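The complex is shown incomplete by one protein chain, all other protein chains being positioned as in the whole.
For chain A:
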Amino acid sequence: MSEITPGLWEILLDGVWITLQLTFLSAALAAAVAFVTGLARLNRLRIVRFAAGVYFEVFRGTSALILMFWLFFVLPLGLGWQLEPMWAAVLALGLSYGAYGSEVVRGAVAAVPRGQHEAGVALNLPPGQRLWRIVLPQAWPEMIPPFNNLLIELLKGTALVSVMGVSDLAFGAALVRNATGQSAPVYTVILLVYFVIAFAMTRGMRVLERRARAGAGEGPPRRAALSPRRLFAPRRRAAAAAAASSGGERR
């Protein structure tokens, strides 16, 4: 047993940076996949819906860890070249979480009232404009809370990459533990670090959600997302506030 030296702390810090990179890159890929697949699952062409449905079922039903191994070890046999472990990880996480995310996109888009589509038709807006200008702006605020869940799942999922030797936070922790022989302080610190990152993400997503709801006509933007009182305040539904403010005349 020995002390955690500054050099070892640095390994952990580097690990945090890699974890953040992995999270950000995978999330970007997952978001793109989620929108493309989610919208494809609502396409009027049956073949498009079917293809997207197959993608969704396959990637939802496979383990991200096995997919990562597969991309890293099996794919090279066919392609003749091997992905960097980091990119295999981003691909595996992005494709898996994109499949989950597609369900979020599909659900939120499908939840926009029919009348909104119909008003778009009545104004002769072309299908693409109806989606982009009418449906998505209203669906977007509904997507943010479930996206936040997925983002945090994804953050924690990045710990899988350590088994492939990517030097993320979990990998750093294992190194430091081996060097010092101390499990308790290392893993306690790591646990907290994951929590702090996740919490910061949640706060960020809430700001995003509040802005999105304000932009969707559900009430004015609210201030002070990071004030201590608000930090732990129970979440209020902006929609409820908007409904109340419009009075009883809307039936």
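Basically, a contact is a pair of C-beta atoms (placed from the backbone, for glycine too) under 8 Å apart; a residue touches a chain by one contact, two chains touch by 3 or more; residues count from 1.
Simple rule for what comes next: contacts and distances are computed from a predicted model.
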Per UniProt, the name of the complex member that is left out, chosen from "L-cystine ABC transporter ATP-binding protein YecC", "Tryptophan synthase alpha chain", "Penicillin acylase family protein" or "Thiazole biosynthesis protein ThiH": "L-cystine ABC transporter ATP-binding protein YecC"
Which residue of A:Gly53, A:Pro85 or A:Pro137 touches the chain not shown here: A:Pro137
Per the touch definition above, residue among A:Leu13, A:Leu123 or A:Ala200 touching the missing chain: A:Leu123
On chain A, residues whose C-beta touches the chain left out of the figure: 113, 115-116, 118-119, 121-127, 129, 133-134, 137-138, 215-219, 242-243, 245-247, 249-251
